[in-house]
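Here the complex is missing one protein chain, while the rest keep their positions.
On to chain A.
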Amino acid sequence: MSTAAGRTKHAEAILGPELHTRLSLTKVLVVGAGGIGCELLKTLVLTGFTQITLLDLDTIDLSNLNRQFLFRTKDVKKPKSITAARAASSFNPNVKIDPIFGNIKDEEYDIDWFKGFGVVLNALDNLDARRHVNRMCMAAGVPLVESGTAGYLGQVQPLVKDATECFDCIPKPTPKSFPVCTIRSTPSQPIHCIVWSKSYLMGQLFGRDEDAGETSELDEAENNGENVEEIANLRKEAQSFSRVRAAIRSYSPNSTSTADQNNDPAKLAFQKIFSADIQNLLNMGDMWKHREPPVPLDYDQIISGTSILDRQGSSKAKEERNRINGASSLNGTGNKKTAEKVVMKDQRKLTLKENLMLFNTSVQSLSMRLSTSQVQTIEFDKDDEDTLDFVTAASNLRSAAYGIEGKSKWEVKEMAGNIIPAIATTNAIIAGLIVLQALNLLRASPSARPSPSEPVNAATATPSSSSTVASSASADYSLLRNVHIQLKPSVPLSSVTCSSPNPNCGVCRDVYTLVRCDRTQTTLRDVVQGVLGWTSRQSQNREGANENGQSQNGNRNENENGSNDDDDKVNEGSERKEISVYEDKRILVDPDWDDNLDRTLDSLNVGRGKFISIVDEEGDWETVQVVIGELPASHPSTASPYILPCPLPKLVKRKKIKPLVPSVPSTPPPRLSLKRSLPTDADDGDVMIIDGHNGNGRTRDGDGEGQRALKKPRLGAYDSQRDAKTTTPTMDLTSPNKRKRLEEDGLVLMDGPGEVDEFEEDVIVIDDD
């Protein structure tokens, strides 16, 4: 302690010896080692926390260095977590920072793992991971401090199950989404062309052979009553990509023969996309009756500078064409007195010809990468210059064809990459506030012992009994604050006391419990009826469970310590109710269809760390979420293949609250569907919505088509491709209302075309990468 004596003097003096001692006993998980994470790590170490786990899946990019101060130029491309941990550890050798280069959503980071922490601090940059960590913390009963920054704005929010709101208590704004036909046939804004280049064209040219997904998306659209002719056309368009794809994959830059030049992937792609496809679209006369038709681009004319795009267009288009046809206005800076006006070179808008040249060079570089290396596919990455060039050029060329304003590379990067401005100052403020809230959490529960040194055993599997700072019933959370940094000069910081949980929250109002099991031996029935305390009757009635019946009872005895009989009876006494069982968005059981009950979890593809949701069809109970855990290593192989929680979770009566939206019978409870209506991947800022109506609202005409669309709720298949992929092949699709539910799961419901415009409005997602 000789030299170390002075080290903690400040913190000790101010926190008091008791709280200060607890800092070093509290295990802290920091999720994210980016802008906030770096600041947070520094402040944690200085404050006196000594057991820190730091997880991040990312590597360092040059654009991080303006704020992620633990990184240097030499660290670019290295893992953030490891680099940050090393830099911060060198400050104080007594601090143990455990870096993890991984994804927080990986199954190994399960409930047990989360329970090993006294507090979790989020320093994340996307909605999906935030919601995941929130759910895990709610399930594990570990307090969480959530945070985010965007430019000068920022937010910190402490979240404690049952004491405060959780992250999902307030629905988060959904990312922008556009009707498929707007993207594919009738763009009217720069963003439509950018989304088209990034999400559609990139995939068609450089992605996997997406025929399957493509077909299903269009099938969906057709089923939803979209323009049949248009769909057929789009289908044809998609199929004819094969020749271009082949040229790309056999590209060789050095060949000079005419045959090879005719096979230039850039020119082939250009002629298909910007000439032939647009020509095809023009043949659909109806589409252009009330809409400005696009103009096919002519490769040779653009190269020779003789292209004249002169026609009516939408707002600004003509001026845009005039500009784009001429030399870029900034080309002439030499003779203009604009010395004071500094313009970044990426911020310059390109001329039509420059866009074409950029298209050529980027297609060629990307083709090179596909034809010469092991890479099979290339996806858009805002930090991958080739892909950014490609998206910039392709979207600007498309914009030119449609008479839409072009965008500079700088702007395209921001729009396509969902870039959010970020600076060191805001992150520093937020990191200070996160640690303050973490201290308040620790202070709130003086009696709680610090985080357990090992994962909790099965006997304490009920989350609310785990020993975290949240567990003390007498905890005083009055010091907790939701804090926002705002732009108001007179009130830079707004802080409000934390709200109570939203009684309709589909995450933190659920009852969480843990079942450890061998998934190859344990059936869904074992889990569901075991957890609900329906086992005794079930084992008499059902054959399938007989073999488990004996060991199951033994297992119960093993866990019961005599004091839990009452709890058990609560559930036993409650009458059996009609239930449905879900795994995430998949429905496994409903009252009319219980074939899956006797299948093993493994065969149902329910893996470690997955949640099985038991939903009361009548809505009297809160949903029970069963987390599937691993059997402890010490579990004898002869014993039951699963360990039920002891005591069994208490079923909680749902508070009757008038639902805002009347729930539709035979669909999952409103909360479940509310929860699911949120797209799950914030990074896909450009969800495509299948739209029953052509276009963008501007062209609504009196022919009645739009009127019909207005009345019919439109089903937008959020990511139908992905759902198709993740749906396990073992699933039985014969249940009558099952398909319907599957469709509704993950679908985005929109009431009418009027809402499209709202969807297109900017959504602020507070992020920091």
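By definition in this document, a residue touches a chain if its C-beta (ideal position, glycine included) is under 8 Å from a C-beta of that chain, and two chains touch if they have at least 3 such contacts; residues count from 1.
Simple rule for what comes next: contacts and distances are computed from a predicted model.
Chemist: I want to check something: the complex is missing a chain, and I'd like its UniProt protein name from "histidine kinase", "NEDD8-activating enzyme E1 regulatory subunit", "DDB1- and CUL4-associated factor 13" or "tRNA (adenine(58)-N(1))-methyltransferase non-catalytic subunit TRM6".
Modeler: "NEDD8-activating enzyme E1 regulatory subunit"
Chemist: Just to verify: which one of A:92, A:275, A:301 or A:371 makes contact with the chain not shown?
Modeler: Among A:92, A:275, A:301 or A:371, only A:92 touches the chain that is not shown.
Chemist: Using the touch definition up top, pick the residue from A:368, A:424 or A:652 that touches the left-out chain.
Modeler: A:424
Chemist: Write down which of A:63, A:103 or A:301 is the residue touching the left-out chain.
Modeler: In the complete complex, the chain left out is touched by residue A:63.
Chemist: Among A:385, A:476, A:592 or A:620, which residue is in contact with the omitted chain in the full complex?
Modeler: A:385
Chemist: Going by the contact rule already stated, which one of A:160, A:435 or A:579 would touch the omitted chain in the full complex?
Modeler: Spelled out, the listed residue whose C-beta touches the missing chain is A:435.
Chemist: Mind pulling the chain A residues that touch the left-out chain?
Modeler: 3-11, 13-14, 39, 42-43, 45-47, 62-63, 65-67, 69, 72-73, 90-93, 151-152, 312-319, 330-331, 333, 337-346, 348, 350, 354, 357-358, 361-362, 385, 389, 392, 403, 409, 413-414, 419-433, 435-437, 439, 479, 481, 483, 487, 489-493, 495, 698, 700-702
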